[in-house]
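Omission of a single protein chain aside, the complex is shown with its protein chains in their original locations.
All chains are identified by letter, namely A and B, in their written order; residue positions are counted from 1 within each chain.
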Amino acid sequence: MTALALRLRRSRHLPVVAAAACTLGLLLVGSLYSRNFLSADYLLLQLQIASFLGLVATGAMLVILLGGIDLSVPWLVTVGGVMSAAAAGWWGPAGEWLAIPFGILCGCLFGIVNGIGVAYLRVPSMIFTLGINAVAQGLIVVQTGGFAPQDRATPAMHLLATGRSLLGIPNPLLVWIVVGACTLFLLHRTTLGRAIYGVGNSERAAYLSGVDTRRVTLLCFAIAGACSAAAGVLLTGYSTKAYQAMGDAYQLPAIAAVVLGGTHILGGRGSYVGTVVGVILITLLQSILSVMQIPEMGRQVIYGAVIIAMLLMYGRGRRHSQ
Amino acid sequence: MDPVLELVDVSKRYGGVRALDRAQFACAPGRIHALLGENGAGKSTLIKIMAGVVQPDEGRIVLEGSDRRFVHPQHAVAAGIACIFQELSLMPHLSVADNICITNPPTRLGLIDRRAQRRVAEAALARAGAEDIHPLAPVDSLSLSRRQMVEIAKALSRQPKILILDEATSALTAADVQRVYGLLKRLRDEGLAIVYISHRMNEIAELADECSVFRNGRHVATFEAGSQSDAQTVEMMIGRDIAHAFPPKPPPRAAAETAPPALDVRGLSWGGRLHDIRLAVRAGEIVGLGGLDGQGQREFFLALFGVLRGVTGEVRQGGDPVSAGSPRQAKRRGIGIALVPEDRKTDGLMLPMSVRDNLSFAALDRLSRAGVVIASAEVEATAAMVRRLSIKAPELGDPVATLSGGNQQKVVIAKWLMNAPRIVLLSDPTRGIDVGTKQEIYVLLRRLAEEGAAVLLYSTDYAELIGCCDRVAVFFDGRIVRWLAGAELTEHALVASALNLTAETLH
Partner (left out) sequence: MREDWRFRLREQRACWTAAALFVLIFALYIAKHQTGWTVPVLTTAANKGVLLAIVAMAQTLPVLTSGIDLSVGMVFVLANCLASHLVVGTPLQAAAGVLVVLAAGALCGWINGAIIVYGRLQPIITTLATGAVYFGLALGLRPVPGGDVHAGLADALTGALPGGIPAMLVVLLAVVLLVWVPFRRSAVGRAALAIGSAEAAAYMSGVNIGRTRLVTYTLAGLLASIGGLLLTFVTYSGEASAAIGGVYTLNSIAAVVIGGTSLAGGAGSAIGSVFGALVLRTIGDLLFVFDLEPLWQPLFQGVILLAAVSLGALRLLKVDNRLDLFK
């Protein structure tokens, strides 16, 4: 291997570079199939679709950086969509814009409960968020079945999800860019960001260095809950309707995007840029597979195989004898 | 007598650090061979190679005349080499018997024969002199001393020809220490080759037949035990006269001091592990905590640092009562306590993070405004700290895991110095560090004291306690049983107090 390749292999940036290279590769493969693939319109559309996943993946990344995992994504997405639509119904025209933060707040509240369970009750995140997912499902079922609230999106939500208010950039993409920029700033320039990486590397060492690790954990889960709900609000705007099982399709791709972007699944390492690339990669992959009209079977197999292949390139652990 | 195990021209490098440099070693059956050397001299690496845990980069391993390679610890065990490491190799959730027979248990019809296994375990425990340990007890229910005995029993159950012990007595009670001495002598008489690592001269004097000294990864000398004086041996170990290993101590203070002590602890107790600790440290003093491992010294530091719950008693600082409910509170300007933990890899550093990030981690409050880190302040402060402690780190952006053990420890200390603490607690700070860095740390501690900090140093190294500290409080069973200072502060007195022997029984 050349010196450059060797240096690249050991560099921190390998995952991002590899994921970016794969993304470009996918674009090329897609363009072979249809010239459309490289058109600006199509790419913008892909980015718009990617924004939904991008929001979820942002929250997922924070939790994974801590060394945990958030399995409550499916129903927190639904909470965001259903509660924002319902609020619009309760508050009428006055609540057209307020419904959006309300939906996000509901998701944030669930996230806080997640944080309490993981940080203060010390229940493993995998199982606690699973439980919260079930509780959220239960509450939504009661809410929609018992109270039959409005499930239509407000015009404001629809605008946010499908409009192009600034320079022709799709609004969801703008939202993702703003959230992404804030997350990038949070992770790389604030004390909270450092604390997150510290806790993810070693909660013991972070605690002994004077970090309030429980509060950091709580905050991350709260943000993750808000992110999932925000994606739900946007999704509702996009399809103009909130429905149960909205969030099912986002749980696994979000985790895959985060990991493919180079974030270590056990926490402590990873950059947000990698997550962005990972989200785009997954979105493109799903698009290509559907454009090429590969049957669902093939899509699943290729999806899983690509993840394994990429991780074998840069996600491998160390041997025992080292 | 022909050596049973020989290591010839063995070298091992970890990143940029040369742990072993063409090292030579040979041990013969029926002899106890002591491996001497400062931390970082290569002793641990040498025995890890013998035990198959680590592979040498170069060199040969010759067992009973033939060249061997141990790719996996199992191979070394099968070849008759049993090793008892400092970090115990016991699985806490499993029972004692399960641990002892973890590989190659007696089986019947493919399943583990529990009765036979129990008999094997009981025999091994009996041979180690620990019959009182129940074979079915889960290991995590045993004290550290008992666990060490189980570890010894486990090594013996493999019917080894060569037994290697790495600081195996550091956690033992007095009674167990005597038992182990007797056991090792018996095994030697039965024909085992025993390799014994320790840096305690009294143990070497008691046990060794021959000694090998290592320094900086190289073999320095091998000689019959007793043929060299302690001073000569230590000189071989550290490469220079022991008198200059420690910075000079200031003369003892006059009795009357008007200012209240920097740290004043009265009646501190905790959960049956700490009893009525009373201790006062003035600014400018270095007070040592002595005694065997696990007598409450670490817990005392944790109590001061706010980690323990349910601590009773009074802690005063400069006369004012303080209470820290967490490390976060303890490190605040008002209290200003810093704790350098003994396990830097798991408790002191975030290994994959950069040197700079680790350095600034505990002081981010001072280097940020409204939660945003001021990059220029961070770069400046960390660079200044690197200069002050002479940390050898070519690139501050590199992961701290790439630094040598000594430099890693300096990073941990530097991390806390960024907060300008008034009370500095150090828990075995020089464990596993090379001689040169150790000396730098001793000088640093004295300078910190001179600048007005109160320093508490817990160490399992007698020479360090004697050389660095103005006074030493010896712990036993969670209590301070003896204070030693000045002329009284000798290794003899430290050992005796640590084992809680009174003066009369010493001779």
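The rule is simple: a contact is a pair of C-beta atoms (placed from the backbone, for glycine too) under 8 Å apart; a residue touches a chain by one contact, two chains touch by 3 or more.
As the structure is a prediction and not an experimental result, all values here were calculated from the model.
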Which of B:6, B:38 or B:98 touches the chain that is not shown?
B:98
For the chain that's not shown, point to the residue among A:28, A:94 or A:134 touching it.
A:134
Residue touching the undisplayed chain, where the options are A:69, A:108 or A:187:
A:69
On subunit A, what residues meet the omitted chain?
69, 71, 117, 121-124, 126-128, 130-139, 141-142, 145-146, 203-204, 207-208, 213, 248, 252, 255-256, 259, 265-266, 295-305, 307-308, 311-312, 315-320
For subunit B, enumerate the residues touching the unshown chain of the complex.
51, 53, 72-74, 77, 85, 87-95, 98-99, 102-105, 107, 110-112, 134, 136-138, 154, 270-271, 299, 302, 307-310, 326
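To be clear about the criterion, only the chains that are shown with their structure count from here on.
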Going by the contact rule at the top, pick out the subunit B residues touching subunit A in the complex.
53-55, 305, 307, 326-328, 330-331, 339, 341, 346-353, 357, 360-362, 364-365, 368, 371-373, 375, 415
Mind pulling up the subunit A residues that touch subunit B in the complex?
189-192, 194-195, 197-198, 201-202, 204-212, 268-269, 321
